[in-house]
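Left out: one protein chain. Kept in place: all the others.
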Amino acid sequence: MNLSSVTWTDVADSETDLALVPVGSTEQHGPHAPLGTDALLAEAIAEAGADRFDGDPVRSPTIPIGVAEEHRHFPGTMWVSPETFRRYVREAVGSLASHGFDRVVLVNGHGGNVDALREVTGTISRHDDAYAVSFTWFDAIDADDMGHGGPLETALLRYLFPELVRENRIEDAREGAAASWGEWVSRTNLAHDSAEFSENGVVGDPAAGDAERGRELFDESVAALVGLLEAVATRDVSEPDRRG
Amino acid sequence: MNLSSVTWTDVADSETDLALVPVGSTEQHGPHAPLGTDALLAEAIAEAGADRFDGDPVRSPTIPIGVAEEHRHFPGTMWVSPETFRRYVREAVGSLASHGFDRVVLVNGHGGNVDALREVTGTISRHDDAYAVSFTWFDAIDADDMGHGGPLETALLRYLFPELVRENRIEDAREGAAASWGEWVSRTNLAHDSAEFSENGVVGDPAAGDAERGRELFDESVAALVGLLEAVATRDVSEPDRRG
Amino acid sequence: MNLSSVTWTDVADSETDLALVPVGSTEQHGPHAPLGTDALLAEAIAEAGADRFDGDPVRSPTIPIGVAEEHRHFPGTMWVSPETFRRYVREAVGSLASHGFDRVVLVNGHGGNVDALREVTGTISRHDDAYAVSFTWFDAIDADDMGHGGPLETALLRYLFPELVRENRIEDAREGAAASWGEWVSRTNLAHDSAEFSENGVVGDPAAGDAERGRELFDESVAALVGLLEAVATRDVSEPDRRG
Amino acid sequence: MNLSSVTWTDVADSETDLALVPVGSTEQHGPHAPLGTDALLAEAIAEAGADRFDGDPVRSPTIPIGVAEEHRHFPGTMWVSPETFRRYVREAVGSLASHGFDRVVLVNGHGGNVDALREVTGTISRHDDAYAVSFTWFDAIDADDMGHGGPLETALLRYLFPELVRENRIEDAREGAAASWGEWVSRTNLAHDSAEFSENGVVGDPAAGDAERGRELFDESVAALVGLLEAVATRDVSEPDRRG
Amino acid sequence: MNLSSVTWTDVADSETDLALVPVGSTEQHGPHAPLGTDALLAEAIAEAGADRFDGDPVRSPTIPIGVAEEHRHFPGTMWVSPETFRRYVREAVGSLASHGFDRVVLVNGHGGNVDALREVTGTISRHDDAYAVSFTWFDAIDADDMGHGGPLETALLRYLFPELVRENRIEDAREGAAASWGEWVSRTNLAHDSAEFSENGVVGDPAAGDAERGRELFDESVAALVGLLEAVATRDVSEPDRRG
Partner (left out) sequence: MNLSSVTWTDVADSETDLALVPVGSTEQHGPHAPLGTDALLAEAIAEAGADRFDGDPVRSPTIPIGVAEEHRHFPGTMWVSPETFRRYVREAVGSLASHGFDRVVLVNGHGGNVDALREVTGTISRHDDAYAVSFTWFDAIDADDMGHGGPLETALLRYLFPELVRENRIEDAREGAAASWGEWVSRTNLAHDSAEFSENGVVGDPAAGDAERGRELFDESVAALVGLLEAVATRDVSEPDRRG
């Protein structure tokens, strides 16, 4: 049930306590992929996951601007501070919980949101009237070449939104890309911003993922999300006993 | 230029300093109109206004959840606190300004956002590196029967998103509607929540606006927005002199 | 019962649950009217309203500094941020409510406070242990020529505090005045500060309101306030039912 | 120059950089003295100090509600949190400083405000565009029997506002009074609220200060304030050198 | 019971509801005494007090950085803002209270922390699930020559940590010392920073306290703390009745 499309009377008839909140970002994804990549993919996966799940969870609109100051040197990148992002998410989840949708999965498409979502779902689950957990599609699948605007995201875009991939800039994208995220010494990342290590904002090889791989990644992501929804729907979310 | 669809290199090639940020809400609009009404209409008007304006301003994704606690008694309504909303808007605008888009029009579709947007655009314009102003479509046109889920919004939905209007519930919508917003004594509104005065969340008669009126309202709104964009693009935004 | 003058034992004997909190501002009102205009008028109307109301509500001291940064270019104007103002009002009201004065009318004399008071009274009424509502005298009467330091305020000052009106500067005041508040395009105000549109801070014609009109305006304002107090005293302030 | 009474043009003609901000409280002062005691005395002393000082400093309206939760068990006591109080004071002082009044003396009448004023004047002086210092009249004079609603305050009220002292309740006030403030073990006060140690809110003997002593205390307080104003007006407020 | 050394199972076996939280500062103490003076002394006194008290209260680790911006001109001085310090203390105390240690004594070694600790212990005791009080060793003993890096602190260091006193710099310390804290006019301190009145950060004569006096001061401080712990352990911490 897409909250944006239904009426309050439709919602009142719902019997679920499960909600999905897609969370994206509007930020540089190299010269070949759109700024909206993270929001578009999070929304597509959340929509498909909700559809394939046996039940009819509510789905909120996608939160389109997240924690992305690390890409601030690339034009068009938008962001809010982590604290503001957490407040926005927490209160939005709280409003869902007030209607009884108190098992909430944040469906996330952006690496920069992960820490903030882990923190805020902990805060919500401990202190508010809801249980919340964050799902990030690229952490939930069996792939180790995520990058940024790299093979995975580009593959998914080619499958889902091919018109948004600038294929004629793929070579440029490859040439200015970094091999991996960050600048590492003693297994510690010294860089705070992507412009410290990537010329054009890309990490990884965007040519390495075609639409077919995109389809596979999408199916794997959606299946993982459906599995998580099943676990969340039936989880005992009561507080554990104090020890001693 | 829709930021969600373009790449950072496209943005880098832009020569405008003008940005539009659509702002909506996800909240009850009666039994006949979708929760996403305000976001959908704000986005449509912003998109058309940006297109018709001579120039190519950037358009950010729509902020979908706003100040709507006044509808909290109706299932599915989402909200954040005014303070969190202002912080989210202020920081998002700040990120646009960091790229040179420092004349920003918030294109708003929700009455509950008006005060918060007036405040935050003042704060931004006085203290940050941008000039910002808020445009609310129904305050910019020549109509006095706005209501809530009433003739104007329903007319616009019928024109733009007819599949989202539940025509078979229009009679229910009329019957449970309030004639006007609020409970007034001494020209002062005593009600803080819409459930205090409207049985089903509707204010005004949703049957009173057909798709044709919707088309007229849309054109009038878009024309008003284009006029505003022209004024903002050329406005002297330097600070006035101190007096005395 | 003026809280500043009575003792706690007097308050303990009180049987009312109704309180008035006058709210003003200290800000420019043109070359002819004092910076304290808004506080003086709010206090006078609150005092008279409390006296004429059948019952003996408590009246707090007047909050003298409000949301007035829009007049920052004029010497002597004082202000706090809207957020600080809301916090100050909310906590002050909370302290009244702790003693059982949990129906609170903010009696306001300043346009710049209106949005913040609407927000904070909503917050209080929804989340704290009190019902609060904001009354702004010039919004409660039948007059459309409010201005700023204009006919209405000058008339009231002439009636209540004639020694504070610099009659010898009225011509100067008229000459540097703006005809109306703001700079409007597409029914949208592009100005955030009064110095953007008024040379001397005045809006409207201060010569257009004499002491006799001041007396009428005062009586009308006080009568409106008394009517509101009656409504607040008897209002059902329980939360409405959730729908669906 | 009382800001409430003058116009912005009067302020513009001022040549001083010195401002006084009276700070009071609205809180229980026993069965015999008014809740407004602290605000009334602070304002009277500030007014006289400004008058007797050779120069014409501006005087803001009195901040009437302060840090007084320690009296919360006594009806009518109003308060805000220390953090909100500091914010209100800091921003109000900042607005004065924006007009060039950047040497600011907070003239305080309430013990509960002292810590918060010390903190906020330090913050202002270190980080904002002003030098600020807090003056508390009863700490500035040669007397060690301050109490609360006790000999000093009652004497001052008898001199300045005799109509506000309920003389017929003085015996009651004495009988329920505490001998000293707090409950002390190891020179440490274990009490946080006045109701923990005073039956009726009074500390000290209100009969021990007549109007004549009030006159002396007033003159001593005002003289101390004038001395402070002279020091502040001429103080080198540049930041000291870093050592080393 | 030193929380840093014991296990959670040890804590679970504890039967006390009493906790000590040592609070220090890392700040200049002249050319002869270490930056850690306040933390070292607070910890030593807290440890001895807990040991000598009949019972086995828990002792948290020492909070090492406090409110010390007043020494910012001296290299190595560390600080946080008073607000952040209060939040850190309040939440740390709250975590102790969650385990049943809800009578908490803050054992403080730094004058700059005193106001903030008084405020935060009041806030905790009124609004949280614990009673808290602040003990500052030099306010709890019979001595009036505290200074800063002066006779008392230097004596205690000589007794407890003689290796940390640079005896060869004592003459330098004396020569650059101030006689007393602050710059006073009308019994009001005009200085906010120690560099305004002390050349080398010292106040008082560090030669005036030998190790023997240090032993006496230590014993007196510890005895005072033990007395306070006894009072806190048995205190009725229920809220007093509302009056009237």
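As written, the chain order gives the labels A, B, C, D and E, with residue 1 at the start of each chain.
Here, contacts are C-beta pairs under 8 Å (C-beta built on N, C-alpha and C of every residue); 3 or more make two chains touch, one makes a residue touch a chain.
The structure presented is a predicted model; accordingly, all values stated were derived computationally and were not measured.
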Missing chain -> touching shown chains A, B, D, E
In the full complex, which of E:A33, E:A46 or E:A224 touches the chain missing from this view?
-> E:A33
Quick one: which of A:P22, A:G36 or A:P75 touches the chain that's been left out?
-> A:P75
Using the touch definition up top, pick the residue from E:V58, E:L160 or E:L190 that touches the left-out chain.
-> E:V58
Contact set of chain B toward the excluded chain (per top definition) | 8-9, 11-13
In terms of residues, what is the contact footprint of the unshown chain on chain A?
-> 69-70, 72-75, 81-83, 115-116, 118-119, 121-123, 125-126, 133-136, 139-141, 185-190, 192-193, 195-196, 200-201, 224-225, 227-228, 231-232, 235, 239-244
Even though one chain is not shown, chain E touches it at residues 3-12, 14, 26, 28-36, 39-40, 58, 60-65, 69, 72, 74-81, 84-85, 87-88, 91-92, 95-96, 98-100, 164, 166, 169, 200-201
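Heads up, the rule we're going with is that only the chains that are shown with their structure count from here on.
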Number of hops, chain A to chain D, where each hop joins two touching chains | 2
Hey, what chains does chain C share as contacts with chain E?
-> A, D
So what angle, to the nearest 5 degrees, turns chain B so that its CA atoms land on those of chain D?
-> 120
Averaged-CA centre spacing for the pair chain E and chain D, given as whole angstrom = 29
How many angstrom lie between the CA centroids of chain A and chain E, rounded to a whole number?
-> 47
Numbers and ranges of chain C residues touching at least 2 other chains | 8-9, 11-12, 69, 72, 74-75, 81, 200-201, 243-244
How would one label the connectivity among the chains shown: line, ring, star, complete, or other?
-> other
Contacting chain pairs, sorted by label, are A-B, A-C, A-E, B-C, B-D, C-D, C-E, D-E
